[in-house]
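Encoded as structure tokens, here's the structure I'll be asking about.
Only one protein chain is missing from this complex, and each of the others stays in its spot.
Our next item is subunit A:
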């Protein structure tokens, strides 16, 4: 279980770091979104807070963007776990992180 948590966390950081950023290709973005959603939904509720706290300010903003992207394109049961991610990310990033999702020129 601790090993599983460790793996989930590593996958999470890899997905965050590997985010396409300024890449324009929609295919690349969709792939990244899919990967991120898989990683986020694989977390147990109790592990989410630790994962969020391991991010820096930019990481939290990026996570928030992916959370909202996940809301846009829900899969079965994804919204429930995303809401938990949202709660934890909001606690760290504040309303400002949501504002930056809305105003961002570069979307994920």
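The rule is short, and it goes like this: contacts are C-beta pairs under 8 Å (C-beta built on N, C-alpha and C of every residue); 3 or more make two chains touch, one makes a residue touch a chain; residues count from 1.
The rule is short, and it goes like this: contacts and distances are computed from a predicted model.
The protein name that UniProt records for the chain not on display, among "Phospholipid-transporting ATPase", "Guanine nucleotide-binding protein subunit gamma", "ARC1B protein" or "Serine/threonine protein phosphatase 2A regulatory subunit", is "ARC1B protein".
The chain that is not drawn here is touched, among residues A:13, A:29 or A:100, by A:100. With the whole complex as reference, residues 57-58, 61, 93-97, 99-100, 103-105 of subunit A touch the missing chain.
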